[in-house]
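Okay, handing you the structure first.
As you look at this complex, bear in mind that one protein chain is not there, while each of the others sits in place.
On to subunit A.
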Amino acid sequence: MADCLNESLRNTVSTSKVLVVGAGGIGCELIKNLVLTGFKNLVIVDLDTIDVSNLNRQFLFQKDHVGRPKVEVARESALAFNPTATITAIHDSILNPEYNISFYKQFALVMNALDNKKARNHVNRLCLAAGITLVESGSAGYLGQVTVIRKGASECYECQPKPAPKTFPGCTIRNTPSEPIHCIVWAKHLYSQLFGEPDADNDVSPDTALENGEVMEAENEVVQRVSTRQWVESKEYNPEQVFEKLFVSDIEYLLSMEKLWQTRQPPMPLKAESLLSSSDENDRDMLLPDQRIWSVAECVKVFMKSLPVLRERQLKEGELIWDKDDHNDLDFVVATANLRCHTFGIQLKSKFDIKSMAGNIIPAIATTNAVIAGLIVMEALKILDGQFNKCKTTYLPKNPNPRKRLLVTCPLLKPNPKCYVCSPCPEASVKLNTNSTTIATLRDKIIIGHFGMIAPDVEIDDGKGTILISSEEGETDDNLPKFLGEFNISGASRLKVDDFLQNYQLILNLFHSDEALSDEKEFEVISDDNIDEARLVKRKAEDDIESTSKKQRTDYNNSLIQ
């Protein structure tokens, strides 16, 4: 028993039922700490299975556990060092509707050990709705953070807008890449066009629409306006023909759009002779095999080899989803991204680096997770001891701050009164073009994608209660391809948006805009900048946050992007 806890706290600890969401890097450490602190009743939810790359930090797992559900093995391992604990392992997604408000209400406390924003948003909302205190955490490399969320008393997870994942304008990807990442994004889009669920937004062919909205008159008029998928199917996925289109004829077509190259260096179609020069400047002894940069000739070889393999798998298994851990999937993207880099005179990247960029890999180590999981339990102990007023947000920076603090703490902030999630009457405003935005886009990209709902119901607040979107499957499918304008949504309209599971209602104000939004965005959330500004200034003055931890907050938030 942890004798340094006061007696009543020791009792509370041993009788409290707590929920741990996530059994990964932080989760493994957290489960250990909880069990060793005297917690006797744990429920753990996690959807994931064990991968070799987990083993450098997720110490409850070993090599012979690879492929098994994390929760199951975590439970077995933890019981081995405390057989008297009751640990319930749930191998499932926390987003599923079984885990509703009454599920959450059985716990004294919820602790998040998650790695993605979507699940964090969801658990945040359910804890707010159920009135359960949540300890939220995250780590990325050497950095980490722990905070405490209680409805009405502290900032919720969504009180501060999180930076949106970095996206690139479609025309940069399709026409004018200038960095390796542009070519990597293009290669992943190409993979989906060829082998996955084709998405019209992610086409890879040259685009005749320019940044300024002007449509380019190409001199070469033979370009077929069929989708890449149709074209490739018509050629029966012949690797030579696909190669010729992607790296020769499409590039020649781009070159014919002269305006594009007035201020840029033009690309060069891949010529056979350039494939012969396989200058290899890698220092093989110093590198991992995957850190070696392939020659252009090697890229061509891999392209020719992996394309038919993936085609065959697609015919057998149906539409594929790109997976960074599948060798063929990764090889295809490495080869095509590098070939595109080469045509545009961009530096080639190694397989090792492309895997990071294409797979959004966040480096992770045992030590950071151990510290963060320890801090989670320290906050949990304060909450169970009735000392919520002593709870803090803690940042772990890489180095001590100028005040010598390695654990940088700041008081919990009050809830943002304009928060679109935890304020009494949540409201948000979005600017978009109602004539070009479909109901499907409204649902998938705005309400689910941006506002984090899982199964929304939407009605127009027009006095008639016109139902736009229903969470019942199939009920409003006819509406999905229609444009907002077809429902008399123009100028300014109010929508009532509701997610039953999250017990979350949002008033969504839509403002029509004829002008194109910056960076080809389909919509823009209008935030009350003045209020955010004032809060930031206040935060600066009040808290012990120094430049390191402010940067860290951003790093941490960025790390949540999946």
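Observations, loosely collected:
By definition in this document, a contact is a pair of C-beta atoms (placed from the backbone, for glycine too) under 8 Å apart; a residue touches a chain by one contact, two chains touch by 3 or more; residues count from 1.
The working rule: contacts and distances are computed from a predicted model.
Protein name for the hidden chain, per its UniProt entry and selected from "S1 motif domain-containing protein", "Ribosomal RNA-processing protein 42", "SUMO-activating enzyme subunit 1" or "DNA replication complex GINS protein PSF2": "SUMO-activating enzyme subunit 1".
Only one of the listed residues, A:Phe344, A:Tyr420, A:Tyr504 or A:Phe523, touches the absent chain: A:Phe344. Of the options A:Leu260, A:Cys299 or A:Val377, the residue whose C-beta touches the omitted chain is A:Val377.
Although one chain is not shown, part of subunit A still touches it, namely residues 1-6, 29, 32-33, 36-37, 52-53, 55-57, 59, 62-63, 80-82, 141-142, 178-181, 264-265, 268, 274, 277, 279, 281, 285-291, 295, 342, 344-348, 356, 361, 363-371, 373-378, 381, 390, 392, 394, 398-400, 403-407, 409.
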